[in-house]
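A single protein chain has been removed from this complex, and every other one stays in its place.
Labels run A, B and C following the written order; every chain starts at residue 1.
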Amino acid sequence: MSPKSESPSTLAKSVDATILAVRQETPNVKTLTFDLSLDPKAGQYLMAWIRGLDEIPMGFSGPREITVHEVGQATKALANFEPGRSLGLRGPLGNSFILRGDNILLIGGGVGIAPLTFLGEAAKAQDIDVTSLIGFRSSADVLFKQRLEKLGDLAITTDDGSMGIHGFASAGLKELNLGEYSQIYLCGPEPMMWDILSRSKEHSGKIQVSINRYFKCAVGVCGSCCLDHEGIRVCVEGPVIMADRLLNSEFGKYRRGPSGSRGSCRG
Amino acid sequence: MSPKSESPSTLAKSVDATILAVRQETPNVKTLTFDLSLDPKAGQYLMAWIRGLDEIPMGFSGPREITVHEVGQATKALANFEPGRSLGLRGPLGNSFILRGDNILLIGGGVGIAPLTFLGEAAKAQDIDVTSLIGFRSSADVLFKQRLEKLGDLAITTDDGSMGIHGFASAGLKELNLGEYSQIYLCGPEPMMWDILSRSKEHSGKIQVSINRYFKCAVGVCGSCCLDHEGIRVCVEGPVIMADRLLNSEFGKYRRGPSGSRGSCRG
Amino acid sequence: MSSLAGEVGGLILENPVMLAAGILGTTGASLRRAAMAGAGAVVTKSVGSIPRDGHPGPTVVPLDIGLINAMGLPNPSYREFQEEIDIGKTGGIPVVASIFGADPDEFASIASGLTADAFELNLSCPHAEKYGAELGRYPEAVQSVTKAVKARVRVPVWVKLTPNTADIVELGLAAQDGGADAVVAINTLKAMAIDIESGYPILGNRFGGLSGPAIKPVAVRCVYDLSSALDIPVIGAGGVSCFVDAIEMIMAGASGVQIGTALQRGYGVFGEIIEGLSAYLERRSMRLSDLRGLAMRRT
Partner (left out) sequence: MSSLAGEVGGLILENPVMLAAGILGTTGASLRRAAMAGAGAVVTKSVGSIPRDGHPGPTVVPLDIGLINAMGLPNPSYREFQEEIDIGKTGGIPVVASIFGADPDEFASIASGLTADAFELNLSCPHAEKYGAELGRYPEAVQSVTKAVKARVRVPVWVKLTPNTADIVELGLAAQDGGADAVVAINTLKAMAIDIESGYPILGNRFGGLSGPAIKPVAVRCVYDLSSALDIPVIGAGGVSCFVDAIEMIMAGASGVQIGTALQRGYGVFGEIIEGLSAYLERRSMRLSDLRGLAMRRT
């Protein structure tokens, strides 16, 4: 592994930002808009400092916004921020999706739709054709439907069949010819991404996957986010990783928690 | 005093230089040539680190040379460096002479001739007329006669009359019309410079004087070199100071030694 | 404009931004110049009982992250120094005399031999044998020196503490017990630099004290810990280079802020910091006292 292949870590300091607007997207997902832009590229993330509580990684769903899924203490606190409240932002961090070709496919689920939507909008602005396949539990959870519809073809799956195709996102795969797309971008819950990846191995050279690991430092030194078996520092060399590097990794099999111990990748 | 009037201090780190050549100029003055140039302007100085012994200020007598008068432990050690030997150089430091007009006069004595010669050569390269008046104890002490002769008119005084005009440098003043020169540059022993200055007060607005004080840090923080009554930090705001600022200063009256106590300015 | 005036360690100051000890404090003229540049008070070079030339050069190592110095407490002795203090006083702001000695008696006799608006006891210089941190690392010594000086002078006595210790709070409490009116934190961190071309330690004294931006995080922590534990005011020093740093120190609990290494940029730093501080307070409609120790209240 040559040092050249590592993305340089970004040394961003915390800046103070104020929430301009909060939009309820689904019952437990909100989008927060800031009064400033960190000038991110789609796929990058920031560390959101909820003062007095915690600092957590959040992808960008737009140049000056994040979309938060309430899953625990920090995300709940963040989602409850009122307009006018300020917080610390450290970013943009990590690498980004790279647009390739003129006909891309976005596949995602849950709050993973956030960075994909940002990417799709950037692609559209460059006249790239955008097709999206997004999966959710139920119609109430569907995120960014309108934003994605504006970009091109959109297929939706729901686990309970309440909207679109009945089944997991992989059910929607059948209707698509992956060979057609110049590049495929994937972001969502790990089991879903793993499901998609295992069904599309022959395309893994053109699938860019944004993954989550437990981030602490986000500057590439603490080792919390390292991905077996290569030891990829996801916080600085990711979060976007080519699918072929993931196939023989821990991805889809296990992930580490805050102590470094291995656990289920469903967490 | 506005902060804008202060010259910014130069943050130079020590570099390793090797002596290429040593030239004996007079019985107790030698010129050392380095293998590298710190790219100095005439009037600037460096801190020469004689490892294991001391670090002392030295003006440049050329882009890559200094001219050392042996007066004590450090200067003696430096003068005895053989070609091939290395030392640490921190510089270029301080402000510099500024060329003004097309007809300049250099007045100096002793090793103070060194920066003046460097200045005169720079002036000549710009087609400025250069006149020099230099004073020494005796003919054996005369420094840079040839270099200065090449630049234009040269008057020499010696205290003992063994060369040129008999008397102090001020004796040579009579033969010159100071009003003729666009700018006058002064460097030499303090009593000599004070003698000249007190005889040419009406020209003090166009006399640039390079002065010596006890330098320790050379970065403008320790306070060792401060000049009463303005509190000029000679190491960073000097060593070149306009004569009119010197007239009401300690210059010519006293100077401080290493402890900060006041002593004679003849030291 | 927000007023920056107030009491700091027993002195009434126009603003809380001061010149640190040993920085451009050897001559009365340079002290006065700091006053004219806007400082709220000035601290002199540390003076002792007999003249000292200081360590041989190099006396400083300039680094990107700060400065290492080993001046070695050069000073003309307190006897010769009264004149400089008197000239400094013409700047119109308090002049604090920094003094050092090898024991309580030496400190006390220097203090009684000088007239100044306050005394700062240098119990923290890390590079002078028998002085500074060599005494100041022991709480008992800090207490007894403080007590001895307090018994002899009627002006405020500040004690400057060393960060080269496992527990600076212990030292601060000792100063407080000795009757100090304030503590000043921090002096430099014991440090060294070696020239890789020759293998020589760069400083003439081999080791010295690290100051500047590098030590600010250590200084902020010391100020915070001291402010949390002491009843007397804490004056912050260490790496303050701009108004943001000054605010950080004040939020950590500092009543006043001293500027040292940043003077490399010139006397203009006083104006910059004071203006920045005023503008910050005004923008937020806050008073200086609202900032002080804010970090301790943020939990």
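The rule is short, and it goes like this: a residue touches a chain if its C-beta (ideal position, glycine included) is under 8 Å from a C-beta of that chain, and two chains touch if they have at least 3 such contacts.
The shown structure was predicted, so the numbers you read here are calculated from the model rather than taken from an experiment.
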Contact set of the excluded chain (shown chains only): A, B, C
Touching the absent chain when the full complex is considered, from A:C226, A:A243 or A:C265: A:C226
Contact with the hidden chain (one of C:I215, C:I274 or C:L288): C:I215
Residue in contact with the excluded chain [from A:Q126, A:Q146, A:N177 or A:S259]: A:S259
Hidden partner chain, touching residue among A:I19, A:I56, A:L99 or A:I184: A:I56
For subunit A, residues in touch with the removed chain: 1-4, 6, 8-9, 11-14, 16, 47, 49, 51-56, 86, 88, 90, 216-224, 226-231, 233, 236, 256-262
Touching residues on subunit B - with respect to the absent chain: 51-52
Interface residues of subunit C (partner: the chain not displayed): 61, 63-66, 68, 133, 137, 162, 164-167, 189-194, 196, 198-201, 206-207, 210, 213-215, 217-218, 220-221, 224, 244, 247-248, 251-252, 280, 291, 294-295, 297-298
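Rule of thumb we're sticking to: only the chains that are shown with their structure count from here on.
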Number of steps on the shortest touching-chain route linking subunit A and subunit B: 2
Nearest-to-centre chain - CA centroid comparison: C
Contact-richer chain pair (by C-beta pairs counted) among B-C and A-C: B-C
Intercentroid distance (Cα basis), subunit B paired with subunit A, Å: 66
Length of the line joining the C-alpha centres of subunit A and subunit C, rounded to whole Å: 50
Two or more partner chains touched - positions in subunit A: none
Junction residues of subunit C, two or more chains touched: none
